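Input: a single structure, listed below in structure tokens.
A protein chain is absent from this complex, but the other protein chains hold their places.
For clarity, chains are labelled A, B, C and D in written order, and residue numbers in each chain start from 1.
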Amino acid sequence: MVLTSFDEAAVRQREIARDELDSLELGPGKTHWLEVRGVHDPQLIAAVGERFGLHPLVLEDILDTGHRPKIEEHDEMLFLLLKRVNFTADTHELSLEQISLVLVGNVLISFKETEEDLFAPLRQRIEHSAGRVRKQGADYLMYCLVDMLVDGYFLTLEAMGEVLDGVEESIESDPRTETIRAIHRLRRQAIGVRRSVWPLREILSALHRREHPLLGEDTQPYLRDLYDHVVQVVDSSETQRDVLAGLMDLYLSSVSNRMNAVMKVLTIIATIFIPLTFIAGIYGMNFKYMPELDLPWGYPVVLGIMGVVTLGMIFFFRRKGWI
Amino acid sequence: MVLTSFDEAAVRQREIARDELDSLELGPGKTHWLEVRGVHDPQLIAAVGERFGLHPLVLEDILDTGHRPKIEEHDEMLFLLLKRVNFTADTHELSLEQISLVLVGNVLISFKETEEDLFAPLRQRIEHSAGRVRKQGADYLMYCLVDMLVDGYFLTLEAMGEVLDGVEESIESDPRTETIRAIHRLRRQAIGVRRSVWPLREILSALHRREHPLLGEDTQPYLRDLYDHVVQVVDSSETQRDVLAGLMDLYLSSVSNRMNAVMKVLTIIATIFIPLTFIAGIYGMNFKYMPELDLPWGYPVVLGIMGVVTLGMIFFFRRKGWI
Amino acid sequence: MVLTSFDEAAVRQREIARDELDSLELGPGKTHWLEVRGVHDPQLIAAVGERFGLHPLVLEDILDTGHRPKIEEHDEMLFLLLKRVNFTADTHELSLEQISLVLVGNVLISFKETEEDLFAPLRQRIEHSAGRVRKQGADYLMYCLVDMLVDGYFLTLEAMGEVLDGVEESIESDPRTETIRAIHRLRRQAIGVRRSVWPLREILSALHRREHPLLGEDTQPYLRDLYDHVVQVVDSSETQRDVLAGLMDLYLSSVSNRMNAVMKVLTIIATIFIPLTFIAGIYGMNFKYMPELDLPWGYPVVLGIMGVVTLGMIFFFRRKGWI
Amino acid sequence: MVLTSFDEAAVRQREIARDELDSLELGPGKTHWLEVRGVHDPQLIAAVGERFGLHPLVLEDILDTGHRPKIEEHDEMLFLLLKRVNFTADTHELSLEQISLVLVGNVLISFKETEEDLFAPLRQRIEHSAGRVRKQGADYLMYCLVDMLVDGYFLTLEAMGEVLDGVEESIESDPRTETIRAIHRLRRQAIGVRRSVWPLREILSALHRREHPLLGEDTQPYLRDLYDHVVQVVDSSETQRDVLAGLMDLYLSSVSNRMNAVMKVLTIIATIFIPLTFIAGIYGMNFKYMPELDLPWGYPVVLGIMGVVTLGMIFFFRRKGWI
Partner (left out) sequence: MVLTSFDEAAVRQREIARDELDSLELGPGKTHWLEVRGVHDPQLIAAVGERFGLHPLVLEDILDTGHRPKIEEHDEMLFLLLKRVNFTADTHELSLEQISLVLVGNVLISFKETEEDLFAPLRQRIEHSAGRVRKQGADYLMYCLVDMLVDGYFLTLEAMGEVLDGVEESIESDPRTETIRAIHRLRRQAIGVRRSVWPLREILSALHRREHPLLGEDTQPYLRDLYDHVVQVVDSSETQRDVLAGLMDLYLSSVSNRMNAVMKVLTIIATIFIPLTFIAGIYGMNFKYMPELDLPWGYPVVLGIMGVVTLGMIFFFRRKGWI
């Protein structure tokens, strides 16, 4: 656990052990940010919960990392359960991580599913600059954290959009089984993103509409702006779904067009040569009495007939528009 | 019927016969749980209904096991009709069983469609521990029962998800008729789960929102948490539907890709050999006057022509990207 | 027209002619049920309308049998326009018939599109038993009639469900053109049922929610129960639609699988024999100088080559997973 | 322009020129209906607008014939912009025409896009009968006009339904490219009808719900009835869409079934004869040392082998269920 305490004048940051929790002094003049990384240790979470008077059900939600994003508002506490999305461009893999935020008075507690130091940039911003984050309270800090997560959605959708464009190009040039698998994977990922961003939208709608004693008036415009951003994420995500559905159709018709082309070649070759082979077969028969065989101009005439048949076929295909 | 009576101090559990019903003493200081297993005996249900003053329509609903989940609120009574889902991993079969709960004062009556002792774990928890269940009243007991059912939904969706993943893999490796049947069966099962979980959501929404004299304030946060869980079940179930729709597309395109591959081989073989066979057919004709036949280099030249034609074809297919 | 007048003590039932209408005495102590079968005679309907003071637009609705189910509430009158569905199992045909109910005071008038004596069972129940129907007023009678219609929906959906199961089985065993026609017919029928059951749901929702002077308090729970039933009908009907959509997909993929199997056989046969035939064609040519022809082991060697080619092909198909 | 002025006692009908507009006396005791046919002359529309004090934006809407149906309510004026649909059975063409209605006091002004005398039947009804139309005011007259348009929707949907049934039959008997084009055209037309009937529904919902000083209490039940009719039109139109979607599927599967049948014949023929031809090819080779050729029973044995192969193939196809 890392505790960052700051006001406009000073910042103090230190590592906290579990047994220090009870003796922590979190003075009212400052904003305190308690960062808990990793939720594998239920006893640690329980200790934090006890220190700040959190309901057992809230602690359960924090520990259960398969939860749907949600908001819980109590008079003296605000609990946000969010998802961080991350798209790895190399492997085309989407990962979701649960982030829980608890706002109690001037203290913000953040719980991360993994040990990764995701919020380092924000901590550095607090430390090095004396900007708005330092001036405003824990509610603005909470806004900053949620903002980082929403930015993650934008980046994810953008990265997925690029993969999607790549797939679209590859459909036109060379539709293969891998393409359909890529589309399918993108679809599943898009479902995942959508399922986590829709509740996020409700959460931010609730945040910027209802008045909560812990959310200052100065922070309201920022929350509203954040809400706009999330609406846009939802929008992009819906657009992506529509485009994906279109890609599927494009792929299927691309494949069926290819098949059509293959069929045409087969048909043309077979249709031209099967009758010719038949004619050759006729004069390959060993009947004793086949008068044509003894005629000196029999061979060239048959060759001529074959030529005529071929030209007739080609003319027929031209008229059908197959060649 | 099994009657479990308990308060914080003691637990008493006993088998009840139908004729004991009227003489039952259900003192106000305790919580009483009357468990009725099997609803095949209408007279038994009628006797229970008479003892606790249930409306005939409620009894009808309990007996009719094809009912949709619903809630009925009266001033002195709360009636829940729920479905238990169960997915058997081996046979991939989904079963639905109707569970009815009636809360009257400090008495909770549960009706199960089958004789199976589903609630044994809860009964043991009541007996052996002196936890929250023992301290709180019949409303919390009702919560515990509904919670068990909701957990069943989670398990079912998880098990179906595993089957689904298996199907997805088998599509990529080897799409067959069984695959499509499996998808179809999963789809029907997913419809079944969805149809029973949507009303469950409404029921829990009603429970945690409206204030009912029988639902204590302490139980409210638990009901709200339960509602969150059901929302998540609904969510997973919707995701599953989307994924299933995607699987169908994946399957169809996988099949059509295979067909394409088969067509290609056929086309290539036929397109190469049909013209060659025709050439061979020409020189198999028995015309007396075929000057080529008498030439000493006729045979090798024809073989050469055949080779050229073959190479031309192969070159053509390469250019088309078919080989 | 048949008039059934009853109270708890007695029942009287008689045939009424049009000119008796005006002189009818419909005393307040009893419940009167005027049953009009067949709406082909506008003058009869007009006479009934005049006797009971019905608005001309209501009469128009009764006569126009293509109407959508609806409810009209006036202070002193309640008008229900409903559909009876009937599914004939033998011919797989669905029929819809319009039933109009008018409740004025203690009189219920029912109008049936056809002459069929649909309500005979109810009339017998009134006559022979002294049950609830006899004790309660015209509003409960109306409930009984609507209940009969709703039960008809259940039976219809069940019968359609059986047909659907039959179709599903026949898809797996033997998909044919008749199958797709059966699916299409079921679909149209399902649309028909849905289109008539959705407004029914609104009607019953209106009935059990709003308080109307003509609907007694005792009848309310029954109307609510009826509403639950209709919701369930709607639900089943939606499920059926989803299952039908799934069947369509199952059918299409079943057909495409069959086609695939056919293609495979064709490809394998053609791919094996076309090259062999070509080899045979080579040595069927009549060139004078073909050294192989004169070799004593030429024939067995060529046969051997053919065998090798065949084995190669079979190996290739095995590797592709086609055999 | 035609002006029809009437009260219960008398009807007067006359042609009006543009310059007569200003001097028109439209006495309060009568109902006046000013019919403007054709909206090609903006100056005429402007003159009418000036005479009756219409807002420039209303006039713009009347002139712009591509507008969506809408209603505008002002205290002293009611403006309806509607669409008349017309389906020509011979050419299967759907036409939409804009009709604008303005109700100002006791004056109703109707604007038609074309010169066609659509409202002649209504004008004759006013002239010849002394029915309700003559007794009630301009609001009832407006109802009559809208009623005519709604009836047009019914007729259109019926006519389209007949075309649709014809298409459905032709799919089963003989699916061709024209069929798919007919379905596509019906679809576009159904979209057109739906797009104009949905706003109409909103308009009538607004009309019969809100109380407007210009709409008398006597006209209300008629507007409500009209609303019911429009709801039914919407319903039929939705049903038609569902049926059309089903037809598309039916067509596609019908086509794919045909293709399947074609493939089967090809496969059977090819699979039987290709091996036979190969056998014949073998014994057509000209090797010097082919011992079978010299055997007296060689020929019949080979014919026998061919027969056995053929029977084997036929047995194989039977088992596969292809013959």
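In this text, a contact is a pair of C-beta atoms (placed from the backbone, for glycine too) under 8 Å apart; a residue touches a chain by one contact, two chains touch by 3 or more.
Quick caveat, the model's predicted, so the values are computed rather than measured.
Only one of A:44, A:133, A:148 or A:290 touches the absent chain when the whole complex is considered: A:290.
Those residues of chain D that touch the chain absent from the view are 55, 57, 60-61, 66-68, 70, 174, 176-177, 180-181, 184, 187-188, 191-192, 195, 248, 251-252, 255-256, 258-259, 261-263, 265-266, 269-270, 273-274, 276-277, 280-281, 283-286, 290, 292-299, 302-303. Residue positions on chain A in contact with the hidden chain: 172, 221-222, 225, 228, 231-232, 235, 238-239, 242-243, 246, 249-250, 252-254, 256-257, 259-260, 263-264, 266-267, 270-271, 274-275, 277-278, 281-282, 284-290, 320-322, in rising order.
Everything that follows uses one rule, which is that only the chains that are shown with their structure count from here on.
Taking each chain's centre as the mean of its C-alpha atoms, chain A lies 25 Å from chain B. The residues of chain C that reach two or more other chains are 252, 256, 259, 263, 266, 270, 274, 277, 281, 284-286, 290, listed in rising order. Chain pairs that touch one another are A-B, B-C, C-D.
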